[in-house]
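Note that one protein chain of the assembly has been removed; the remaining protein chains are unaltered in position.
Chain nomenclature is as follows: A, B and C, assigned in order of appearance, with residue numbering initiated at 1 for each chain independently.
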Amino acid sequence: MSHETAVEGTNYLNNGYSLRSWFLTTDHKRIAILYLFTIVLFFFVGGSFAVLMRLELMSPQGTLVQAETYNKLFTMHGIVMIFFFLIPSIPAVLGNFLIPMMVGARDLAFPRLNLLSWYVFVAGASVTLFALVTGGLDTGWTFYTPFSTSYSNTRVVPAMVGIFITGFSSILTGLNFIVTVHKMRAPGLTWFRLPLFVWSLYATSLVMVLATPVLAITVAMVAFERATGIGIFNPAIGGDPLLFQHLFWFYSHPAVYIMILPAMGVVSEVIATFSRKEVFGYRFVAAASLAIAVYGFLVWGHHMFVSGQSVYAGLVFSILSYLVAIPSAVKVFNWTATLYKGQIWFQTPLLYAFGFIGLFTIGGLTGLFLAAMAVDVHLTDTYFIVAHFHYIMVGGAVMGFMAGIHYWWPKITGRLYPEGWAKFSALVLFVGFNLTFFPQFLLGYLGMPRRYYHYPPEFQVLNVLSTAGASILGVGYLIPLIYLLWSLKRGKVAGANPWGATTLEWQTASPPITQNFPTTPVVTSGSYEFPALEEVHSE
Amino acid sequence: MQGLPSEHIVPLKVYFTVASALFVLLALTVGVSLIDLGPFNIVVALVIAVAKMLLVVLFFMHVRWSSRLVWLFASGGILWLAILFALTMSDFLTR
Amino acid sequence: MSDHAHPTPVAHQFDDREQQTEVGRLGMWLFLATEILFFGGLFTAYLVMRWKWPEAFAVANSKMDVTLGAINTAVLLTSSLTMALGVRAAQLGRGKGSFALIIATMVFGLAFLGIKAVEYARKFQEGLFPGPGFVFEGATGRQVETFFSLYFMMTGLHALHMVVGIGILTVIAAMIRRGRFSPDYYAPVEISGLYWHFVDIIWIFLFPLLYLIHPHL
Partner (left out) sequence: MSSFPLLPDQASANAGSIDALFFALVGVSLFFIILITVLLFVFAVRYRRGNRVDREIRRKDNLKLELTWIIIPTLISLGIFVWSSYLYFQGKTPPADAMEIYVTGKQWMWKIQHQRGNREINELHVPLGQPVKLVMTSQDVIHSFFIPAFRIKQDVLPGRYTTEWFTATRVGEYHLFCAEYCGTSHSGMIGRVVVMEPMDFERWLATSGNNETMASSGEQLFRTYGCAACHQEASSSRGPVLAGLAGSAVKLQDGRTVIADRGYLQESINDPGAKIVAGYSPIMPTYRTTLNQEQLNQIVEYLLTMDGGVAATARRN
């Protein structure tokens, strides 16, 4: 059946060079590359908005841009970063590339749907971008009603349409992954032998599939209310604004786990490989992914503690928010314990993984501040929130993405990146990151509200520090862009398994052949069976 | 191979029985709506709707003869919908 | 198996036909789960609004045509029966029967849409259509308008699903005509059937919720 004839040198990359061979491909690896280009583009677009915002915030009296422009900037920054960068980032790039290989399959269950999901993504992004350039959007990424439905003068309807469309790309990706993991595993690959990355993406996919449709219909309702004046969300025409918030957060809280779970999966792989040990408490870590995905649906009301939501509902959401933190804690502790008595090889991916653990822990623990209703009353809608989620999303998820890109770069491209530069930029990012966002915790506790275009002068010092940090951060993101591109031609040839990793994707060539494996692998043991100690290190 | 659950051929009689049951339930739900049961009208209407749904799902959609995974996926969507309803109403009902 | 059946090879990512069939079926079920939540947002809005304005909903209900609604429910239930029978015929390799039943299903589907169109037209004439000039007189007017907004969104989305369903069935019917299926391979027929039944189920809930609201809650 499979083509044993696949000769040395034929791989998914050199299997056709025409545009058509890329844009009509159904090869999950090529689709992953298409996604990679798209989301990196959006990252820099979103990052540029952030840079403009930070520049504006250097002085208390807005000087650089108009208030309207500033409002559009943070809206577009939030939308682009969340919907067009972070949500698709690890799933659509690394997940697409790796899941079939990690389960020993030739492709995903629905290769054509996979390609469709990319086109849908591009279509949705284009419509949204169209809205952004032809007038912009100033509602904040949360689109709160009735501002968005009745008061904003910007391009709400097209933006909603764009996000509606994009949602389906997320749904298709999740659906594909779930069916693939259920039905396409190689012989012998039982659930508890799966790599933890697969577990966490499985959990992510559940969230994508079950939460995204609600966002889609909600933004559709916003668009309809705006276009036709029907009364669903605006109290002046018979609606209820909190209904919108419930529907929105029913999606958007679980969505934060769409963003973090894949990064957690990457970290599990990286920690195992670079300490040459199975992740400690494998079953607990795997189960924690599912627990996060499921509990994640029960806590959305913690975004509404001061919204006028019933105080009793608030009570329920508060305690459930504490429960959802526990599986994350389990993961952090198990990763740490994995290092114990390991053989730690300090390569860039591990450096990023350490960054992830530290920054995610800070971000997560500050989430506990916000889940405490009494404290949230003071903190909500201040820069403390901004700091909280950037610690998790930039410090956590983006660091996880960087860890993953570096870890699998040799697999994807067949080349190694320059280690020195990589470590250097990881350090720059770490420093720049903390300088950008730590001051925001202080600003938040001091009471500086978010989405403020100008602010009282006593907040200036901390804001200037934050802006300084952001420019370091910007440089930190440019360096990898340069050396990774450089490595495509000049990097050392990697070989099939440069890290001595044990999961299936490392058993095939780098870059992988089109059908992934010459013959379907047969699995006889868990994913992390490293050679016994003695072989590597005689005692 | 008859072993595959999906390959189950359902006897015609089953389909026609189910269809008749559906029509009876339809008549019933319209009929009951003409009687004033106070707050129970909506309850009865929903019970009948759920019964109709189960008939369609189990027989027309073959879930009765399908794999566990199909059961899981079919009930999963409904369970999550219940979460959406329950926690949203937990706010509105206790304000 | 009919002789003119084209052999349909198993797609390259699968090991055998059995795996391919089960994968397709699971994919559709998962998709239906997402559909439940897709409609679920509207149902939640309905739930909240009905809870807030029970009287307005009862007033609005008096504007609904129960007879047409009931007839439409019957039409749709019948289409579900013909669909199920169509799948059965395909399972048994009876191409002609299967074709006829799928066409019947589509006809019932179109009938449903036709009746729906009549209802929409009447609502339009009565000025119960959201948009400029949509004013319902009376003290509960604004809440009645909310009911009709929900009514049009819910039934509109449902009708859209019907249109998509009819489109899918057209393709399936054409494939049956070309003899693409056999007792070995009829998964597309079955999977389209799942979708059709699902759309039916949505209506099973829409009917009592939109047409049979009792004056007392």
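Following the convention adopted for this analysis, a contact is a pair of C-beta atoms (placed from the backbone, for glycine too) under 8 Å apart; a residue touches a chain by one contact, two chains touch by 3 or more.
Keep in mind that this is a model prediction, so the values were computed, not measured.
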Chain not shown, its touching partners among those shown: A, C
Contacting the left-out chain in the complete assembly, out of A:F49, A:F280, A:Y352 or A:F389: A:F280
Candidate in contact with the missing chain, chosen from A:T366, A:T413 or A:S527: A:T366
Absent-chain contact - pick from A:L24, A:V133 or A:I319: A:I319
Option from C:T34, C:S80, C:S98 or C:T140 whose C-beta touches the chain left out: C:T140
Touch criterion as defined above, residue of A:L24, A:L427 or A:V461 at the omitted chain: A:V461
In subunit A, positions touching the absent partner: 67-68, 71, 138-140, 142, 144, 146-147, 150-152, 234-236, 241-242, 275, 277-278, 280-284, 306-308, 311, 314-315, 318-319, 322-323, 325-326, 329-330, 332-334, 336-337, 339-346, 354, 357-358, 361-362, 365-366, 368-369, 371-375, 377-378, 380-382, 442, 445-447, 449-458, 460-461, 533, 537, 539
For subunit C, the residues touching the chain missing from this view: 52-56, 138-143, 216-217
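We adopt the following convention: only the chains that are shown with their structure count from here on.
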Comparison of B-C and A-B (more C-beta pairs in contact): B-C
Residues within subunit C bordering two or more other chains: 22, 26, 30, 33-35, 37, 40-41, 44, 48, 52
For subunit B, residues contacting two or more additional chains: 69, 76-77, 80, 84, 88, 92-93
Touching residues (chain side subunit C, partner subunit A) in the complex: 11-13, 15, 19, 22-23, 26-27, 30-31, 33-35, 37-42, 44-45, 48-49, 52-53, 130-132, 134, 142-143, 145-146, 149-150, 152-153
Touch list for subunit A against partner subunit B, complex: 182, 210, 214, 242-243, 246-247, 250, 297-298, 300-301, 304, 309-313, 316-317
Subunit C partner contacts - residues on subunit A that touch it in the complex: 100, 105-111, 113, 171, 175, 178-179, 182-184, 209-214, 216-218, 221, 224, 228-232, 237-240, 243, 246-247, 515, 520
